[in-house]
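Some notes on the structure that comes next.
Excluded from the complex is one protein chain; the other protein chains are retained at their positions.
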Amino acid sequence: MSRITEKDVDYVAGLAQLVLDGPTKAKMVKDLGEILGYIDKLNELDTTGVEPMMHVLDMSNVYRQDVVGESLTQDQALKNAPKTDGAYFLVPRILDGEH
Amino acid sequence: MEYEAVIGMEVHVEINTKSKVFCACNNDFHAPPNTHVCPVCLGMPGVLPVLNIGMVEASVAVGLALNCKISRWSKMDRKNYFYPDLAKNYQISQYDLPLCHDGEMEIDIEGGTKRIGITRAHMEEDTARNTHTIGTRESGVDFNRCGVPLLEIVTEPDIRSADEAFAYLTALKQILQYLDVSDCNMEEGSLRAEANISIRPKGTVEFGTKTEVKNVASFSGVHKAIDFEIRRQRAALDKGDAIVQETRGWDADKGITFVQRSKESAHDYRYFPDPDLVPVVVDEAWEQRIRESLPELPRARNHRFQAEYALSPYDAGVVTSTRAMADYYEATVKAGAPAKLAANWIMGDLQGMLVERKLDIAQCPVTAASLGEMIRLIEDGTINGKIAKDLLPEMIDSGKSADLLVKEKGLVQISDRGELEAIVRGVLDANPGPVEDFKAGKDRAKGFLVGQIMKATKGKGNPKLVNEILERLLAS
Partner (left out) sequence: MGQELFRLKAHEIRGAIRRGETTATEVTQSVLGRIGAVEGKVQAYTEIWGDYAQQRAADIDRRIKAGEDPGPLAGVPIGLKDNYCTTEGTTGCCSKILKGFRSPYNGTVVEKLLDAGAVFLGKLNMDEFAMGSSTENSSVQKTRNPWNLRCVPGGSSGGAAAGIAAHEAAVTMGSDTGGSIRQPAALCGCLGLKPTYGRVSRYGLVAFASSLDQIGPFTKDAEDMALIMGVIAGRDPRDSTSADIPVPDYSKALRDDIKGLRIGLPKECFTDALGAEMREKILAAVEVLKAQGAQVVEVSLPHTEYAIAVYYIICTAEASANLARFDGVRYGYRHPDAKSVEDMYRLSKSHGYGPEVQRRIMLGTYVLSSGYYDAYYLKAQKVRALIKKDFEDAFQSCDIIATPTTPTPAFEFGAKTDDPLEMYLSDIYTSSINLAGIPGMSIPCGLTASKLPAGLQLLGKPFDEETLIRVAYAYEKHSGWERADAPIT
């Protein structure tokens, strides 16, 4: 029994911005199903009352002082970009400003 | 049917720290594109964020000013979504444990005050800015704003009208400006307000389906958008249509809201604690230190001014509208000016002159001490009010004190009875016509004569004395 369906894979691929062709998707359903099946081992464990770990180190309050430091030059910032106009990073036209 | 609106506000405020929230870039994005950027805020491979302590302290200050509880322990989370303005394709924000929560704010509404619950205020990072050139198939992205510290303040659904929303935003902005944590410039986006709006039959308690109105560029725009949205929802329900949960934009030109994104495409943000950042622990001592550093807040100051200086609620409201004006006002009074007169001068002539000169009161060349001295000169009869009105612009433009200008220009009021009487007699002798007119019952003639006398004294005649002498001589 698979833990994950093709529909699940489609949904997750959408979130992750991946497109999977037919054979890739079938393999993904199989692989993820097996891995998640293995992961189900964890259900053997009763973790009631266990505090989830966030950091292995017990650290808190690590800050930087509010001081301005160096930035990159515009050239340095843009130098690796696939497409620029010399000042802005260029991307295919963004249709709305939803965020 | 009669409906009631249920409105909650979400406000994003850019905090004016010197550097960005997770890197040392200058927190001023009005620079040539992509010049206030570094590997961290560009989301380059291998970089790590380090939280700016200035942001934490500013956020706690806002939380305290909004009567929030400050979390002893909070954390930063990743909010995952793809967008070209988001360098890492996740935003560092706070999810289930915001820094500030469960606060409240009072606003003035018709016939009294109202409490607006503050659900939470949390720290996050701003995104880059996209630009679109008409007619091109591409957008440009400028990351100068990416990583600017942002505080998101969310209210309970306690607001019932566009007026209340407007009052809330005004009061919130005033508090933020008193705290000096943001310039709150809505046009430039340093304060951005979104409204969640639903309506329900009056008297019911269940919430209706809400819409979210975003991208409004001014408080009055928010007011209009909410009004429109309430009317739109009411019309829909009256027609028997259902309200669709969706995000709507505001078209200021047409004065309408429009669908931007429906719920079907809403995101699954996959929040999880950011492993690159450690918990923010604000203990009682730290909270107390920040509390002690808070300035007196606008409402408290307003009430104190009414009590201490016997100002009317209106005057107190105007004088405390900004922290700078309230500071200026208090300093003027401390310099010896009577409270009411000081308020009149500041709210009236001074404010008008500053507006003409496009100056803020914080930049006023006339110090509060100097204004206080000028008002004292009126009070002790050294100069009259008319002279003072001419004096003030000169004080602003020259930066000289009232005392100095009065001496330089010989503006001391003539209060010598003999001297004044001689001048009045001279004017009456020179103007037999108006004197006749007055005696024939034409009161207007007296005004003319006063004008002539003030002219003869170069405006320095003590108005009270001039009047008294004139009346006596005319009656004789």
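For reference, chains read A and B in written order, and residue numbers begin at 1 within each chain.
FYI, a contact is a pair of C-beta atoms (placed from the backbone, for glycine too) under 8 Å apart; a residue touches a chain by one contact, two chains touch by 3 or more.
What you are looking at is a predicted structure, and each value in this text was computed from that prediction instead of being measured.
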Touching partners, among the displayed chains, of the absent chain | A, B
Which of these touches the unseen chain: B:241, B:276 or B:356?
-> B:276
Residue, one of B:8, B:49 or B:208, that touches the chain absent here | B:49
Filtering B:29, B:90, B:250 or B:345 for touch with the omitted chain leaves B:90
Considering the whole complex rather than only what is displayed, give the residues of chain B touching the chain that is not shown.
-> 39, 42-51, 78, 80, 82, 84, 87-90, 137, 141, 143, 268, 270-272, 274-278
Footprint of the hidden chain on chain A, which residues?
-> 4, 8-9, 11-13, 15-20, 24, 27-28, 31-32, 34-36, 38-39, 41-42, 45, 47, 50-57, 59, 62, 64, 72, 76-77, 79-83, 89, 91-95
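In the analysis below, only the chains that are shown with their structure count from here on.
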Taking each chain's centre as its mean C-alpha position, how far apart are chain A and chain B in Å?
-> 40
Provide the residue numbers of chain B that touch chain A in the complex, in ascending order.
-> 17-19, 23-27, 32-39, 42, 50-56, 73, 75, 80-86, 127, 130-132, 136-143, 215, 247, 260-261, 268, 270, 273, 275, 277-281
Where on chain A does chain B make contact in their complex?
-> 15, 17, 54-55, 57, 59-74, 77-78, 83, 85, 87-94, 96-99
